[in-house]
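Below is one structure, written out as structure tokens; the observations come after it.
Yeah, one chain of the complex is gone here, protein chain that is, but the others are all in their spots.
Labels for the chains are A and B, by order of writing; each one numbers its residues from 1.
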Amino acid sequence: MVNIKQFPVIYKIAAFILVLMLSGAIFAPVIAPYDPNQVLPDETLQSYSGTHLLGTDALGRDIFSRILYGARVSISFAVAAALCTMIFGVSLGMISGYFGGTIDTIIQLLVNIFQGLPGMSMMIAIAGVMGPSTVSLLLAVTLTSWSGFSRIVRGEVLKIREENYIEGVRSLGASDFYILVHYILPNIFNSLIILFTVRIGTVVLSIASLSFLGLGMQPPEADWGVMINDAKIYFRSYPNLLLAPGLCILALCASINLIGDALRDLFSIQQDINKQYL
Amino acid sequence: MDNNIYLENVTISFTTKAGIVQAVNHVDMTFNSGEITGMIGETGSGKSVLGMSVLRLLAANSMITGSIIYKNIDLLQLTEKELNQIRGKIISFIPQNPDTAFDPTMTIGKQIIEGYLYHDKKSKTAGISHGIEQLQNYSFHEPKKNFNSYPFQLSGGMRQRALCAMGTALSPEWIIADEPTKGLDAIIRQEVSQVFYDLKKTTNSSIILITHDLRLVQRICDTVIVLYAGTVLEQGPAGNIFDEPLHPYTCGLINAQPHKKLLPLSGMPPNLIYLPAGCKFHPRCSLRKNICCLTEPALQNVNGRWVRCWKYA
Partner (left out) sequence: MNDFLFYLVKKILMIIPVLLGITIAAFILGIISPSDPAAVLLNMDGVSIPSIQEIANKRHELGLDRPYIIQYLSWLLQILHGDLGVSYITQRPIWDELMLRLPVTISLASFTLLLVMFTAIPLGVFMAYKNNSKSDFVLRTAALIVTSIPAFWLAILFMWIFSEELHLLPTSGYGTFAQMIMPSFALAAGTIGTLVRLQRATLLEVLEQHFILTAKAKGLPFPMIIWKHGLLNSLIPVITLLGNYFGAIISGSAVIESIFSLPGLGSYVLEAIRGRDYPAIQGYVIFTGLVFVLFNLLVDISYLLLNPKIRLGGK
């Protein structure tokens, strides 16, 4: 088996940060000292102190609590959006790659069209027209990123489809659906996990950008993008309002990406070891 | 001082995730200058690895111990910079597989004279005319056009000849050719063997031919070295070895040829991570005795040849 101890320190740090953030998000109601939306008009724009770990914003809300609740919003939405994209992209990719023929041509045409739409522009347009809501955001993210997924999945499926054991199982009477679920899916699982992980990171950034523009999560929701937008006006005198949410987005995204890298290394090592025994 | 290449106790291993691959084991060898020496063996015998090790062209996960002496210098001790003065210029290596040995984005001509321009600091025009001349020497009918062609525009046989043209552009003292006839059809194989034969006749280059093409070896080689699992099993003059092979493995190789008995050797070459004890060939040898399984024989001198077999000890 692979020795976890051999992994570079940076991956362990990333895992640690990720776990920290997840716990912050999950246990926010327990850990947060204040209600994130509680306005304290006497304590506005304070710096770090004993009562307010990260200070307060222009409306006197505790930044630390808002960060914790923001983690909830960012992480849960990113996971949901990535899942949607995955389900859509993976199924279309599998169908396209496995069945080939007309269905493949049609789906590939769709993929080409959707890849021709510049991502952020489309997301802005969709969120702008439909108004910012969870549904419109999910739609925006899914529509702009499923095609990339689908393309990669299709490539993997094409490789596996030609293997001999698929032919063997089919001659034993297995239905296409059975083959897809029990043979194709497990073999592309590793790549899917990596894609999923990286996608979560991308979604976090996209949603933060949209929220910053006012097209994503709406104030007074304690989303990190929204917090940065709020801090925008005050950064000249109170830069600390800016630092906390930005660093959190950076830390979350970076640790997710590093974990993705670690997984890539892990799977390729396993593959190499397996190959030697052939 | 002679121009021979001496290998002394050379061992080459590769570190992989599955274990340490022992490609070459304590090999002592002399390549005589002025001759064409053929190194034959199955895939995995270590012949290509040995050939590449002379110029230290092996991958980063390789470990070489021992000495490779040329003109009183141990090539294994030279720095990369010093070695680059020898590569291509004094000792030249012609890699196998002409289809992938060329950079697909550069013309053949540029690649042929690349070393020539670098080592001899010649001008570009001098280089181009030298390159076209090389192509002419190697029977290219339209040398100017071929010079400016890309690798994909040439046929397989042409590419192999172009590789040879590249390897000899600086008239090196030694040429190591790795599998020059692999994958080529019979007519082109003829062409290529003629090329090497002519090389020996017209230049002063000594040649090491790494191949599993026994016909080629029989046709043009002076000395033959038989390699198996990184060990020399038999070595001697080509004529003697082909007329009267001594080692059971050599007999097997020769008899396996289509124009001989077409009798394949039983068994498979050993796993280079877990080599068998005793004589490395013993699992496949029909003449094996108890001692073969326990101790590896040393090279014995038999009638002017060297054989590693308990049969002759």
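Some points to look at:
Heads up, the rule we're going with is that a residue touches a chain if its C-beta (ideal position, glycine included) is under 8 Å from a C-beta of that chain, and two chains touch if they have at least 3 such contacts.
The structure presented is a predicted model; accordingly, all values stated were derived computationally and were not measured.
Taking the complete complex into account, A:I228 is the one of A:A32, A:I228 or A:L263 that touches the chain left out. The chain not shown here is touched by just one of A:I31, A:I87, A:I103 or A:L117, and that residue is A:L117. Contact with the omitted chain, checked across B:G66, B:P95 or B:G278, is made by B:P95.
By the touch definition given at the top, chain B reaches the unshown chain through residues 55, 57, 80-81, 83-89, 92-95, 97, 100-106, 111, 114-115, 118-119, 150, 152-153, 166.
Although one chain is not displayed, its contacts with chain A can still be listed: residues 8, 10, 109, 112-114, 116-126, 128-131, 201, 205, 208-209, 212-213, 215, 225, 228, 231-232, 235-236, 239, 242, 245-246, 249-250, 252-254, 256-258, 261.
The working rule: only the chains that are shown with their structure count from here on.
Between the CA-based centres of chain A and chain B the separation comes to 53 Å, rounded to the whole angstrom.
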